[in-house]
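The structure appears right after this line, and notes come after that.
The complex appears here minus one protein chain, its other protein chains still in place.
Presenting chain A:
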């Protein structure tokens, strides 16, 4: 079990620049839900280091705790044991400092706010954070220039998720935590957003942790894939994907990509 593996080959300029530095460090973390008798162990002894500037996808059978791990890092779920540091701080401090942003499966936009006002929300609450990007620029970055005044109900599912990504980027987070953000979208929209996420990652140099239940998505996006096993949730493998960036969708038709997904599928079957 390769639980703590650092990136050996820098695959993007950002990663090369910060090689060796750790964005998120998870040490022997257990997460137990419920009381004494009904206790459910969601995570048991999970340890992993996420290098600064990397894009790590997380995959595993349902119930393996991949979302729980992400939510524990985001200070939405407390760890029962072990230690998590986000840029050397506790998750709570990192949350207060706006070191990370979270993108949920649902876009969770406020329906009464226009696209641009939804992007502004993080600047209006919780002290607003210190640094911030221009909301209009971010909407341009996610391909929604001209739709600033549109209400969420007037946007498609894919467009709403783009707004959610722009909102996550507005406080210039160092880390982006994404919990199956494209899981509810159709495949064509999903492919397009996958390519755009890679572009945004390379433009911003943000560290990204991305939970998915799609093997091709995990392999296409990830610099590394964290494979989790279930009952209880634990690290099965931290696999490095040796495909150069920028990646285009066509890379999925190469023999190398098929070999990687076959390997991932095999790992998941062993879980």
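FYI, contacts are C-beta pairs under 8 Å (C-beta built on N, C-alpha and C of every residue); 3 or more make two chains touch, one makes a residue touch a chain; residues count from 1.
Convention: contacts and distances are computed from a predicted model.
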| item | value |
| --- | --- |
| Name under which UniProt lists the unshown chain, selected from "Carbon monoxide dehydrogenase", "Na(+) H(+) antiporter subunit C", "Cysteine desulfurase" or "ABC transporter permease" | "ABC transporter permease" |
| Touch criterion as defined above, residue of A:52, A:74, A:87 or A:178 at the omitted chain | A:74 |
| Contact residue for the chain not shown (choose from A:110, A:145, A:249 or A:262) | A:110 |
| Hidden-chain contact residue, picked from the options A:54, A:72, A:101 or A:240 | A:101 |
| Absent chain, residues of chain A that touch it | 71, 74-76, 95-96, 98, 100-102, 104-106, 108, 110-112, 121-122, 124-127, 151-153 |
